[in-house]
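For reference, the structure I am asking about is given below.
Shown here: the complex without one of its protein chains, the others still in place.
This part shows subunit A:
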């Protein structure tokens, strides 16, 4: 049990021997051509199946299943709520949690409030106040409410927060319920984030009939409900198939570095040997049509908690059995630490600046991983 609690920083650490860890590490850290246990390329995602609107009672929902059997369901519910009058000042104070853009927007005439988006994550085997679900939900919520469009995209100028404003006295409150259906085999963040993204894409809000500052009053026809994230209109959507000029919910990608290599969508074993684990939130920049970075969070690499291997030179039982030359420590180019090849040493978590820069670049660049993921998700028929 204590093991599981500890695993809150990342997923459970697989029970691998130091030798296995070391083998895994060395295959993954092969310069330029890492060999992943499942044979994927470094930027390749695991195949997944996705569908939307699986829960008819919700405003929007999605299910994503990875081929390894992990599955998540996300349901989004919206509720009309009265805005407490003092919200503008509150929004400014609260926005200080590192959301500079948000704060600037908050000082505008109509301010949304980050707390209008509520996210709860349920993971089997965890209580809802355990560190992992709380941490994960906060991480995803923050990029969600922090994502801000540009002024031109009038509807979503202030991002999701502004979209939730109905008028000065009323707003929508969004409940995002994330449910992981399987045991978390890998760190569940990418799965949950992708599912949430998809669910939000399919989310609709009832069409408003009232105007201005009137009490909200809605059309009872669900067919005319409007998307939370507006779609490109049919005509323009044909010509501009990427739909890049529209604000999209952010996705959070999990990236690890092993040696000099950068690996996307790591599985559990890969995370176990990672030098650094990063959660990168990206979204489309509706102005430039490119991707932009919303946040980077480092996640405690679980490799820190593994048992170290013992070099033969220090192993009493092996004393004199091998030639001392085999055990010469070399400098690991990625971490700058001295290591004996083939002998596992727990990672300390340090990572070079250049590696991080490379990670961000790979994620954001045109035709890069980020674009591939977003396009893939947009390809899921949302109906």
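Operating definition for what follows: a residue touches a chain if its C-beta (ideal position, glycine included) is under 8 Å from a C-beta of that chain, and two chains touch if they have at least 3 such contacts; residues count from 1.
Everything below uses one rule, namely that contacts and distances are computed from a predicted model.
As stated in its UniProt record, the chain not included in the shown complex is "Chromosome disjunction protein 3", which appears among "NADH-ubiquinone oxidoreductase chain 1", "E2 ubiquitin-conjugating enzyme", "Protein BRICK1" or "Chromosome disjunction protein 3". Among A:45, A:135, A:175 or A:227, only A:45 touches the chain left out of the display. The set of subunit A residues touching the chain not shown comprises 45, 47-52, 56-59, 78-80, 82, 206, 209-211, 213-223, 225, 372-373, 376-377, 379-381.
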